[in-house]
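Showing just some of the chains, left in place.
Chain lettering (A and B) follows the sequence in which the chains are written, and residue indices restart at 1 in each chain.
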Amino acid sequence: MDKLLYGVAYYDEYMPYERLEKDMEMMKAANINVIRIAESTWATEEPENGVFDFTHVERALQAAQKAGISVIVGTPTYAVPPWLAAEHPEILAVTPRGQGKYGARQNMDITSPAYRFHAERVIRKLMECVQRYPNVIGFQLDNETKHYNTCGPNVQKRFVTYLREKFGTVEAMNAAYGFNYWSNRVDSWENVPDVTGTINWSFAAEFAKFQRTLVDEYLAWQASIVREYAREDQFITQNFDYEWRGYSFGVQPDVNHKTAAKCLTIAGCDIYHPTQDKLTGKEISICGALCRNLKQDNYLVIETEAQGHVNWTPYDGQLRLHAFSHIANGANSVMYWHWHSIHNSFETYWKGLLSHDMQPNAPYREACTIGADFARLSEKLVNLKKKNRVAMLVSNEALTSLNLFRLPEKTGYNDVVRWLYDALYEMNVECDMLFPEDENFGDYDVLVVPALYTAPRALLERIKAFVAAGGELVTTFKTGFSDENLKVYPETQPAVLSECCGIAYDEFTVPEDVALTGDSLGLPQGAGPARVWMELVRPVTASVLAQYDHKFWGKYAAITENAFSEGHATYLATMTTPECLKAVLTRVLKRAGVWGIEQQAQFPVIIKSGMNDAGKNVRFYFNYSREDVKQTYYHADGTELIGGTAVKSGDTLELEPWGFKIIEENGKEG
Amino acid sequence: MDKLLYGVAYYDEYMPYERLEKDMEMMKAANINVIRIAESTWATEEPENGVFDFTHVERALQAAQKAGISVIVGTPTYAVPPWLAAEHPEILAVTPRGQGKYGARQNMDITSPAYRFHAERVIRKLMECVQRYPNVIGFQLDNETKHYNTCGPNVQKRFVTYLREKFGTVEAMNAAYGFNYWSNRVDSWENVPDVTGTINWSFAAEFAKFQRTLVDEYLAWQASIVREYAREDQFITQNFDYEWRGYSFGVQPDVNHKTAAKCLTIAGCDIYHPTQDKLTGKEISICGALCRNLKQDNYLVIETEAQGHVNWTPYDGQLRLHAFSHIANGANSVMYWHWHSIHNSFETYWKGLLSHDMQPNAPYREACTIGADFARLSEKLVNLKKKNRVAMLVSNEALTSLNLFRLPEKTGYNDVVRWLYDALYEMNVECDMLFPEDENFGDYDVLVVPALYTAPRALLERIKAFVAAGGELVTTFKTGFSDENLKVYPETQPAVLSECCGIAYDEFTVPEDVALTGDSLGLPQGAGPARVWMELVRPVTASVLAQYDHKFWGKYAAITENAFSEGHATYLATMTTPECLKAVLTRVLKRAGVWGIEQQAQFPVIIKSGMNDAGKNVRFYFNYSREDVKQTYYHADGTELIGGTAVKSGDTLELEPWGFKIIEENGKEG
């Protein structure tokens, strides 16, 4: 990327009156340099079967061209026109709740031949149309693509084929899934029962995994079409999204981002997050880290909120804080969903940058300052590179399995992930995210592995090898519990890692009024309650950092650490308070030599770093709080980029509520 | 109406043993002068297809005739016989949950030709039978008729026809509904998708509106049949009901009472309400006011509880308080659902006046005193007329749209209505209810408009004109937000009313820890929390009565008032405490000159007034509390009607728990 992109989704199609020239003028004034168009407007582009009309697309392209604004063109396929559903009702996905009805987006069967036929035709027509416009810088495939839980008979058939390819014989499948249980044993591929009724989570998890491969295949298919038309300099991206809890929370259950991203030239995502007093930067950071991994490079934030949800209306300064938080994580763009607030339908209250009156307003005025800053500082902030020494390993398979088996207190996989990630974040430890597909565990000093419920023996062996080679492993309850088919390892647990962690357990329960106690952690008056899950751990070679403070469970360990070959493994057998977890992580980070100057500050002051194209370190000091904060500047002397003033190490930075400073160090890295 | 009606629903059909003579005797002893029969007993009247048997109906008519009791005959059509559902399964309505099953009442498709054919035939047979009985004073069409969310393919077809008539072209519809969004654009009337899957609330709200027209048409059809048989002196009514929250709460979502009532000669309704310590008279008052509007006249309370719900078992005195509360609101009848407590089926615990043992009991003994009072005072209390100076404008369309878009804290339209209505009620301000169809805004000094989310420009202009002409407008957040198609007005908000209110806003959010502060209201230590919704209002010409007490939102107004031409407009941009609201209303009422002697008392003492046929004012002083209350009598000298004693202005009225006094003033009004 040669510059920071600052943009909005723009829909000429949705305007209640002619606005195009006015809008372009207002964008230009705000230094908005890119718009995203066309996505989800199939019914406008192909109003009748086989009749194409790209007027809105071309109007937008021409107006943007005139205004010097770049364009990302999205394929329109994630929402189908009424005529298509009317002609081919089968394109609406059958889910466990039956077949969907027309109305919502993202409710089609992405494997449907009728859908594919029509989708391909409209994509080709669109590409033919837009390829002549020089200001098109890239393409977005579909949007937030998922499998929409499609599981009709045709999908079931494909799944059986997939099973046959995986297992060869039904006997192998029966054994892997424990199908003897409750008479589920299958006698032939023809009689594999509909997976939607199953009570066998091995089978169910396999289906979820299979469904994720449908997304890989679908995106690769779209990419191959778009590539036929795209110029060399035009990128192909996707707008990946994350587990949704009213905002972007963590690992996406329905897509394996790592494999799905293979067909892209640049990774993209949307990140939505709470604001007002709940603005922390955590979602921006973790989702950014997940996206950064995909192409091992900078990424695009293709959507984020300007106003968004009604309870996200930003305080003054927050839009700026959002924008620079994305950049600090390695994003090369900040693009709002969307330019204006829509006047009808489902997202009337998902507000854009402009409100419904489409006049300059508080968010727009703040966007103007961001746009100006981006334009001015682009060269210094684009393509920021990270060099993190801590990484966290996450897995879609672990997510599926843990969510199927359900921990108490509605604790899902991502809750465990966030418990760990958020502690690191608040300690100002920048952390990369890894997937099982990644081979480079050895690039890191510390590897954090949350609840890796299901893993093939080879993956567990790689983790063990990381420790043996001198790494610091932090892992938790439920790691190493079952193999890749969700068959519980019939051996000492945590399986494979038992020796490396120096522990064994075979019983576990749910803590009720169980506190933790342990001198090693140096927490005053105990280490708070155990939550959600507790394994009754027997230390073998490990030392005990904390045990359960309970009349009958007191003999078991809650947190252990173990020296193993060149490294160490720390095991959390229960979910602790953040304070207790931070005490554990502090031990680990110090031992690993990862304890640095950043750890002198802590949330709500967040420090982020990156190296820019000039090889200089850029330091971001963010204040995620409603109060003024005075914060010592710890890094090397440099220049504060927004204000342009010199800053010396040891100076006090005055951070306004939701304010920040960006210092480019004077010297060059490496 | 020439006398007060005191009555019960009576079902000879439901008796576990022969009771008719005994029941008539007990009714006579209680001065019960009307029974309601026949409704919902289709299977008894037509036990087999085409075989009619009106034995129970005629027995009841004859026994009542002998006992000097009048009869209201209901058409039996709101519950269909098993044989009809068996022969024509299609009469069971298809709703978004699929087709209903036989069993419950009110689950048919009221548009079904098979249903209509059989309903018409049984109505005609019934009318032929009952027309010869002189004691039939009127007819009730069906019962609590609604559309039961019928939305099967046949209804969808009709809806498309309705849309075509409304819009002429799909292009006009696409524009009005913003169907370009998410590819919902329709290319032809044939391809209009099933509305039950839609995510476009413009489309959904239109369907709700269309469904309400089905009720209008259905009742008009029944009225036209009944009218063929009815005598001149016999009335035709309906038993309208209200939004149900375990009791009658507010505006009925599924029926437009105003248009549905056109085919009636007198309005009727049922009003159920909490009792025991939760008895307040509020539901009696607001539902009465809604019904009073329909024919601009007195109305019938066709159903209310004697014992009713198990947690409504009345305290001593409460049945009397209910009864006279209805009269004080302009009702000409009080009729219980129902005479006895039913021994089988769904409403076993919806108890009647008699308990299951059908012996004289506490409620019956109290009913005897009510019956005697009604008989004695009928001439003075029948046809009471109101002359209110405050009115509230409510709208089914606003209700539908606000419920579709959902405010936080599960706040529905009627919650906003009741927030305002209940404050006025507790302040002893009697208030009429208006519908958008009413043209007489000018008859009032104060117009209260809760959350009029959707309104055509013309309606908003009429409200503006009311202010310009010297009226006092009190309106709230969300008024004037969207046009009649739920398209948000793309202009300064509140649309059309912005100038008249002297304010503008384009942002809004949900209050979290936001208090109100404002000296003008004179509330001690702030004005309590903002709730549910808060618009970030910028005063233009308005003065600020209260603002938000919040670090970042403090610059915006929460409550404003504005002089506009001859009148004033007060705007509540958030939901306040009742205390704060009452302070606002006090300002408005005083300025409007509506502040009277009634406002010296307040809930739990409620004062109601009406003018009787003799032109005399009748004053009701109710005590809705479990304590004895001494209350000054503020009105002109008169006679207390129950006790027959003279009362002078300034006298102290001693009100027992759940007690009341009724004073007919000596002089004549006007």
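Brief remarks on what is shown
The rule is short, and it goes like this: a contact is a pair of C-beta atoms (placed from the backbone, for glycine too) under 8 Å apart; a residue touches a chain by one contact, two chains touch by 3 or more.
As the structure is a prediction and not an experimental result, all values here were calculated from the model.
With respect to copy number, the whole complex recorded in this structure file holds 3 identical protein chains, 2 of which are shown.
In this section, only the chains that are shown with their structure count from here on.
The mean-CA centres of chain A and chain B are about 50 angstrom from one another, to the nearest whole unit. Interface of chain B with chain A (complex): residues 177-188, 190-194, 196-202, 405, 408, 482, 485-493, 506-510, 512, 536, 551-552.
Across the complex, chain A meets chain B through its residues 11, 13-14, 16-17, 40-44, 47-48, 76, 79-83, 85-86, 100-105, 276-277, 307, 310-313, 315-316, 341-349, 351, 355-359, 361-363, 626, 657.
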